[in-house]
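In this view, the complex is presented without one of its protein chains, the others remaining in place.
Right after this comes chain A.
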Amino acid sequence: MDVTNTVGGIASHYLRVDVESTAGGARGAVDDGRVLTIRDLSVEIRRGERVIRPVSGVSLSLDRGETLGIVGETGSGKSMTGLAIMGMLPAGGRVTGGSIDLDGEELVGLPPARYRAIRGDDVAMVFQDSMTALNPTRRIGEQIAEPVRLHRGASKREARGRAEEMLALVGLPRPAERLDDYPHQLSGGMRQRVMIAMALACEPRIVIADEPTTALDVTIQAEILDLLDDLRSRLGMSMILITHDMGVIARHADRVGVMYGGRVAETGPTPVIFRRTRHRYTHALLSSIPSLTHDRDEELFSIPGTPPDLTVLQEGCPFAPRCEAATDRCRQERPELSAEEDGHTYDCWHPASGPATGERARFTTARLPLPGPEEPPRLRVVDLRREHPAGGRRRTVKAVSGVSFEVAAGETFGLVGESGCGKSSLGRMLVALDRPTSGEVIFDGEPVSGMSARALGPRRTQLQMMFQDSNASLDPRMRIGTILREPMAIQGVGGRAQRTARARELLRDVGLPEAVLERYPYELSGGQRQRVGLARALALDPKVLVADEPVSALDVSIRSQVLNLMRRVQLERGLSSVVISHDLAVVRYLADRVGVMYLGKLVEIGTTEEVYGAAAHPYTAGLLAAIPEADPDARPPREAAARVRGEPPSPVDPPSGCHFRTRCALATEVCAGTEPPLRAVTGTHRVACHHPLRPVAEREGAWS
């Protein structure tokens, strides 16, 4: 493209100026394979009187054609580093020191006009939330064409042609027809593809992908990440992949920078980071991730405490307050950079010596023996259906269509599935927040689903729920004490003094100090709030606890604390619980039995060992294959047949026959014609599939 050459010309002109103006210009026009070098970068954000330092002294480099993963938790500075490169810091933010060198051109302090020329042309960004990052009032074709017109001066028609080319490149079917669609007409995965098309339209040298798949389902995440990988190598770009997910890093990054508290803790080639982990934070982080192979009788490793307050100037190592190996030196002196061969560097005074195995405590409480099948189940769901009106003539969203299962006393039932599969609608019906269209929820022999509000009132104590977002589920205007007393006040349990005593007891049970009683929810951290959420759900001593995505809003290091707590509570109280999550590893850790949902139906149900170890439904197998394991040596993505393709169909018009057939590699004509019944694989394992991956009994629902 001749336009590119002109732009390149400008760049090389700047390059020359830059080299002349740089003292001791060791670097320069010689191509050492480096595209981007960040040296000692610091960023400050002023908000009123508060100064936050999200990035302090970060050094990273990016080679031509490689993917650099930046991994870290909320507040680690990973996103802010990306925004600093783009020159798009939020209001009040500025770079206070260091340099960002893009192929010899210094980006810090660059005039805004020049920055605009670089942004979107040399460096582009893919954002996390495609719904807000795309303009809802403009057609996607125009939005993709915009950078081409701005940077390449292309005519309207040329730009439109380029947009179509890009849509084809990112794998959107029938791109020419899609050009005139608005963002809301596309699914989440499609929109993310459009965002990628937009970022890549000018063939940038560097793409910064900030949590590009965090809002997406795991099967779609796998497709989008593979697409990014593929495009990167085909277009010869370099990529910075910012994520909180060690699994994504293990599978997709060539090199990794682990960030903590605004600093780079450790950086090096991906396999080296995982196998010769040196920094104590990386080590702890890797140990605290629940994996698909974790021994369920062992507690997850959890990092105590919370991430550092970035408004306070740090001395020493930011991780020291939470580190097992920390000494006085760590608290006083900032660790020096240690380097090993193959570019592996880390800032730690007491480096670990190997991969994260970590000793894990085992649960001391003996598991309560599960009651035999002759005992009546505590919770029984019979052919439950829920349809919501979907606007338009007699169209309904079939959120849940005919689900049956049982939960025994003391048992934990896990419900997994992608977003929109109806698992949350089901959860709401279990605690009588919503009424089923048909079917029944039977608790201790009584159908609660049809009960009047009055009859239900006292039974509410037995059925409690723990919500996903503890920030939203605690009334922001109430103190924690009032929040914990509320269930008892509503149900008229005890007097004020007794309620307060019970609130104290509950806080102790979930490992929070008593002082928390006087706090407001916003004064607590996410993990602490989620503990309060659990404490509140337990306040009435329920027999059934439904937890809807209990840890999805939490960071990895906090997540394991809450998961351990939940597991301990389950074991100690003999509670029956239903854990709903899209995260298969979380469900595996918590649940005794698992049901896999797809588009309103249970497609597979069995003990955790059976479902995870010997998945019988192609969908379950596909889900399991799509999860990126936090291990670079983990089996490579399985052959294409095991992959779930495309996007889930709309629950307004589910496909005929087997709902999954449109995305299934094994689908045949039978699948379109008749709906597969649940058939037994073993006594406890059942699957609804015409072509199951394990042999099944012939009769419907047969119980061997």
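Definition applied: contacts are C-beta pairs under 8 Å (C-beta built on N, C-alpha and C of every residue); 3 or more make two chains touch, one makes a residue touch a chain; residues count from 1.
To be clear about the criterion, contacts and distances are computed from a predicted model.
One chain of the complex is hidden; its UniProt record names it "Peptide/nickel transport system permease protein", one of "Cytochrome bo(3) ubiquinol oxidase subunit 4", "Fe-S cluster assembly ATPase SufC", "Peptide/nickel transport system permease protein" or "TldD/PmbA family protein". Of the listed positions A:33, A:457 or A:613, the one in contact with the omitted chain in the full complex is A:457.
Of the listed positions A:196, A:540 or A:630, the one in contact with the omitted chain in the full complex is A:540.
Considering the full assembly, A:472 is the residue among A:176, A:312, A:339 or A:472 that touches the omitted chain. By the touch criterion stated above, the residues of chain A touching the omitted chain are 428, 431-433, 456-458, 460-461, 463-465, 467-469, 472-478, 486-487, 490-491, 520, 533, 536, 540.
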